[in-house]
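Missing here: one protein chain of the complex. Every other protein chain is in place.
Moving on, here comes chain A:
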Amino acid sequence: MFSKPLFKATLKQNYVVFIIILAVLMLYLPIIIQMFDPSTQDTLDEMLKVLPQGLISAMGFSNVGSTLLGFVASYFYGFLILLLPMIYVIIVANRSIASHVDKGSMAYLLSTPNTRGKIARTQAGFLLISITLLLGIVTIVGILVSENLFPNELDIKGFLLLNLNTLLLYFALTGIGFFASCLFNDTKNSLALGAGLPVAFLVVQMLSNTGESVEFLKYFTLFTLLDSDKIINGEGYGINFVILIILAIILYASGLYVFKNRDLPL
């Protein structure tokens, strides 16, 4: 099913990026949770007033709730969680297949008694496992820091759902990267789709937040399916979960199929 030595080698190749992204997330998450302190809330509002309204909306900071969950959802899950792990996903997805094909090292992998399917499954598995681990650590640290600073303030069920929603969003995003990686011979093209599309989604997401006249843009970005409002209100989020799971399955399955059957320029 999976190749253990390849998984190990892929881990060695990628752990530095993983640690850097995790470190930046770990730097921001406690700072943002700490800012919830009601005594500093006014200062924060003052500070935000200085900035142009459009910019604040674009970052998803506009509908700050009065609860800790709402606060974290808009300040951390509105922008940072979309940007930082996305960088990790783009790099690792491109390295998973396309970069091996581009460089020619895939010729070595395929000259061992491992099928193309097994190699692609191993790389897909690494993507899914590592992004789960990354967001899992964020979830656990988020809960620990919140409980430590503001005991019993965090709606833990809501926070878990919010993180599950994020994880499913990332399953779909890694799916795009993996599919692009399987489809193209060149890193250049793989990145054009695998990085271009998620970045475009993020830009469209930021635009669609800025006003009602451009709100229709939300139908053109996958990030709309990470809807913290629905989770905070406790209803209507299920459909987003289902769509993301189906997307992820389709993208990974197509990637595997394409890679198994296409001609490789090795």
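Methods note: contacts are C-beta pairs under 8 Å (C-beta built on N, C-alpha and C of every residue); 3 or more make two chains touch, one makes a residue touch a chain; residues count from 1.
Please note the rule applied: contacts and distances are computed from a predicted model.
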Which protein name, taken from UniProt, belongs to the chain you can't see among "Aspartyl/glutamyl-tRNA(Asn/Gln) amidotransferase subunit C", "Flagellar basal-body rod protein FlgC", "Sulfotransferase family protein" or "ABC-2 type transport system ATP-binding protein"?
"ABC-2 type transport system ATP-binding protein"
Using the definition of touch stated at the top, determine which of A:Ser3, A:Ser74, A:Ser208 or A:Asn240 touches the missing chain.
A:Ser3
Among A:Gln13, A:Ser57 or A:Asn189, which residue is in contact with the omitted chain in the full complex?
A:Gln13
For the chain left out of this view, which of A:Leu22, A:Ala73, A:Ala93 or A:Leu109 touches it?
A:Leu109
Chain A residues touching the omitted chain (full complex)
3-6, 9, 13, 103-105, 107-115, 118, 261, 263-266
